[in-house]
Every structure is written in structure tokens, then in C-alpha cells.
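A single protein chain has been omitted from the complex, and every remaining protein chain is retained in its original position.
Right after this comes subunit A.
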Amino acid sequence: MTDTVMDATSSAVPAPSSLLASRRLPRWTPLAVAVIAIGVAVGIGAGAGLSSHIQWGLIALALFVLGNYAVTARVEGRRQAKDKVATSLVWSAFILAVLPLYSLIETTIKKGAGVVNGTFLTHSMNNVLTIEPGGGVYHAIIGTLEQVGIAGAIATPIGIFTAIYLVEYGKGRLATVVTFFVDVMTGIPSIVSGLFILSLWFVLLGHAPHSGFPGSLALAILMTPIVVRSTEEMLKLVPNELREASLALGVPKWRTITKVVVPTAIGGITTGVMLALARIAGESAPIALLVFGSNVINTNPFSGPQSSLPYYIYEQYVSGSTASYSRAWGAALVLIAFVMILNLLARAIAWWKAPKHSGR
């Protein structure tokens, strides 16, 4: 602080050099204010007997923001002080958001790590009472892989072809309408897509048999718009020169698309599809309506109820015993690992296949 005090006194006699530079606090001021704020907050907290350390932290935060504002307003002026407040608010927004998200990951890993082992991954819940430990997620993993696989097999071609239509062929009103509804479709709640397949089954068959396949259809509805969106973005990045060069050589348009445009963008398209798969792998609402869950291994997605990882977690949570809670955490860890691996692989592909001279 001594620097600034000297500055303040010397500015009474305006030297030509100090006209341009306004008074500045030294860089360590925020740190000093923070230390003082924490000290006072601990004093208040201990003195008033506040038990929760979160309250101590909040008091310290408020004191820090106020103190920082006051000091800066006094030395550097109101505008600078407002800037400081905005900075502290942005930082606290960040910290505030990190805490729960960190806690989510930490809790899942901590509680799940003790449960996941070889037996857990290779056994079903057949003949296991929900209140006793044991059992596993094998049947759920099979269910998830099959349902997500079928959904992907349906949604990927439709999604990619729609994107090709939008980028390469789409003109006029139809393209606008398709774009708009693809966007809107992205926001369909998963439960609504489940209800749609349910009512479709009702209307077509008169009843709704539980099996993996209708679940896959509902997941495909959720997945298609995501694939369309990402593929569209990737196809738009393909330089027009490539298309023109190919067309100028007399290559038919569809050959141009399949041999030039799509291969150029294939890295990005793969990434998009994998991200979409990761997204639907975590959906449980349509599974609850259409696949219904099961305790035994059912490898046939076309008949009989199946399980799936997200639905398994829900089932175990609802059972409400200590043993089922820990199974739920274990399954949550497996699911998170599955989704994260898909995500990281997808991003690795994107990074590896990224056009090297895209001008970005």
C-alpha cells in the first residue's frame, strides 16, 4: 500500500509522466483483502457459533467482495471498483458451479469403486434378493449395448442422409422446415419419445409388449436429430473447391458426395455419432416405459423385457436398501465410465482426423 500512498501524495504536484497513468493498487491487494476477509469471517463464525463451514465461507466471500470494492473505489475509482466486483462474481460463479459437479463425480467414483469388480460385471440379478448384497450388472450391460446398438443402426443412416440432404440438396421451403424441426426434435423430452412409441404400438397392435426393440426405436428418435446436427456442421466445413473439382472432372454428384465430401468429413461425422451414442446410452425414461427392466439375462432384444444400465440404477435406487444403493452406485460408475470413454474416444478421433489446413 505504501506505493499508492506515495502516488497519492505525489499526484498533488502533477508530473507530466503521471498524467497518463492513473493510480493503481499493487497486484497483491486482492490477496491481502482475501486473507483479511477470511480472518474476519472465521472470527465471526467462531464467535457467533455458526456450525456450518459453508456459512463461514459465504461470509468470507461477501466480506471479500465488499472489501475489494471499498479499497478499489477509494484508490482507483468507482469504475475500477465495479470491474473488481464483476471479476469476483465471475470467479465465484465458477467456483459455485464446480463444487456440485465435482462432488457428483467424486461421490460416484468413491461409492462405486468399492462395488465394481469381476463378479459385479459378469453376473445378473437372477435369484438375488434386492435387500442382500451380491448380483451384478451383466444383464443391464447387455441390454444397454443391444438397445443402443440397434438405435444407432437406425438413427445413424437416417441422420447422415438427412444432413446430406440439408447440405447438398436442400433448397427452398422443405429444407427450411426440415432444419427447423430437426432443431425442435433435439429438444423432445425422452419420456415423450417413449410415450410416442407406446401409443404407436397401442394403435398398431392394440397392446404394448415389453421388449428391447421399442426402447431402441424411442432412443433412435432421440439420437437422429443429434446426428443430423453434427453431421451437417461437418459437411459444411468441407471446402467447396473439393466438390467443384470433382464435379468438373465429370464425376456424378452422388459419387462426389460418397467419394469426396463424406470421406473428407468422416472424422467429424464419427465423432458426432459417438457423442450421440453416449448421449442416448444414459437415457432411462423410455426404457422404463417400453423395456420394463428384468433381473435375468435376456440377449434377445425383440422379445421379452430387458434391463439397461440407467434403468438398473433407477430400479436399485427405488428398492431402497443399503445393498441396492451400493449396487446403484456401482452401476452408475460403470455407466459414467462407458459414457466418458465414448466421449473421449470421439474427441480423440475428432482431434486426430481434424483437417490440418482448415483455416481455423
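The definition used in the following text is that a contact is a pair of C-beta atoms (placed from the backbone, for glycine too) under 8 Å apart; a residue touches a chain by one contact, two chains touch by 3 or more; residues count from 1.
In this section, contacts and distances are computed from a predicted model.
A single chain of the complex does not appear, and UniProt lists its protein name as "Phosphate transport system permease protein", one of "SigE family RNA polymerase sigma factor", "Putative peroxidase-related enzyme", "Phosphate transport system permease protein" or "histidine kinase". Screening A:230, A:270 or A:284 against the full complex identifies A:284 as the residue touching the chain left out. Taking the complete complex into account, A:198 is the one of A:198, A:297 or A:345 that touches the chain left out.
Considering the full assembly, A:86 is the residue among A:31, A:46, A:62 or A:86 that touches the omitted chain. From the options A:124, A:147 or A:190, the residue with contact to the chain not on display is A:190. Among A:75, A:182 or A:219, only A:182 touches the chain left out of the display.
The missing chain lies against subunit A, touching residues 52, 54, 79-80, 82-83, 85-87, 89-94, 96-97, 100-101, 103-104, 107-108, 157-159, 161-162, 164-166, 168-170, 174-175, 177-178, 180-193, 195-196, 198-200, 202-203, 207-208, 221, 224-225, 228, 250, 252-255, 257-258, 275, 278-279, 281-285, 288-289, 310-311, 313-314, 317, 325, 328-329, 332, 335-336, 339-340, 343-344.
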